[in-house]
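Omission of a single protein chain aside, the complex is shown with its protein chains in their original locations.
Let's look at chain A:
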Amino acid sequence: MQEQPLLSIDNLHVKFSRSEDEVFAVNGVSFAIHANESLGIVGESGSGKSVTLMSSIGLLRENGKITSGTANFLGKDLLKLRPRQLEDIRGRDIGVVFQDPMTSLNPVMRIGDQIMEAMLTHQYAGRREAFERTIQLLHEMGIPDPKSRFKNYPHEFSGGMRQRIMIAIALACEPQLLIADEPTTALDVTVQMQILALLQDLRRKHGMSVVMVTHDFGLATNFCDKIIVMYGGKIMEMATTDQFIREATHPYSIGLKRSIIEVGHKGKEIISIPKSAKTLTETPAGCPFAERCTYKTERCHHEVPELRTFGIDHQIACHHAEEVASYAV
């Protein structure tokens, strides 16, 4: 028997109502993350990867609605909690780092105060301890001269530095779970690696779990223990990173892997996935990826493929996974 997962999301459905129609953003997503694990959720824009996580911690936009599902975190169903109780959990037990550090900080507040604020709001520490911990956090984030930087305003920092501050804020109360929503997308590649290394280091040191939402395959395979590929609001493939690298089989995963441009791979063909992702305005009758899939058959249009076990630590939602695997090898 495996230990209790830290966060387990079960059969989550989320839809957004627009003035003229409804968008089905998440259609039955289930996964679990255990203590000390890092999970990467990969997918194109609009695949529902961010929405899955944000809705589970109550950060849905007003027009979004969770139609069914549960999200168990430490024995509590986050989706059933009152807003007040969620506020207690967010920031204390679950930290969040967003994509754009340039606009996520309050421009009229000193950064030290912003880091302290998280601790004071959650009564995690008194003023004195909070101050000392802030200095310590800034130091851990690799920000030089933390004592004098404490008094700086966000506009006095570069993008990479601001993201470090965002991470410091997210980690201030030592959360057990960190949700990183494309934490490095807005940064330079060199800075990306620094931030990732920092996150990895902090994860080891504090023993926390990280869910990383990204569209960067390389980043996910480098950083995470487990990878989930999402498309059309559903999980297409889920595997441990090693398994995934070796035997990713879903046509969509293969397509994603082929469309990556790598340095030093001159001559290697880059194949893009035909057509582009569509916004789902009705529940699909078949596989959401069918339209763009080169392996599709009649069956794919009529029957929704369920996530099924394909190998050890490897699940896939494709009717033709076996055939695809035999072609691909």
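Here, a residue touches a chain if its C-beta (ideal position, glycine included) is under 8 Å from a C-beta of that chain, and two chains touch if they have at least 3 such contacts; residues count from 1.
Please note the rule applied: contacts and distances are computed from a predicted model.
According to its UniProt record, what is the protein name of the omitted chain, chosen from "Ring-1,2-phenylacetyl-CoA epoxidase subunit PaaC", "Glutathione transport system permease protein GsiD", "ATP synthase subunit b" or "Sarcosine oxidase subunit delta"?
UniProt protein name of the non-displayed chain: "Glutathione transport system permease protein GsiD".
Which one touches the absent chain: A:D10, A:E117, A:D216 or A:D313?
Residue touching the absent chain, from the options given: A:E117.
Give the residue, chosen from A:L7, A:I57 or A:I195, that touches the chain omitted from the document.
Of all options in A:L7, A:I57 or A:I195, contact with the hidden chain holds for A:I57.
Of A:R18, A:H155, A:R246 or A:K278, which sits in contact with the chain we cannot see?
Counting the whole complex, the residue in contact with the absent chain is A:H155.
Check the options A:G91, A:P146, A:P183 or A:P284 and report the residue that touches the missing chain.
Only one listed residue reaches the unshown chain, and that is A:G91.
Pick out the residues on chain A that sit against the missing chain.
57, 59, 61-62, 84, 86-92, 95-96, 98-100, 103-110, 117-118, 121-122, 148, 151-153, 155-156, 166, 169-170
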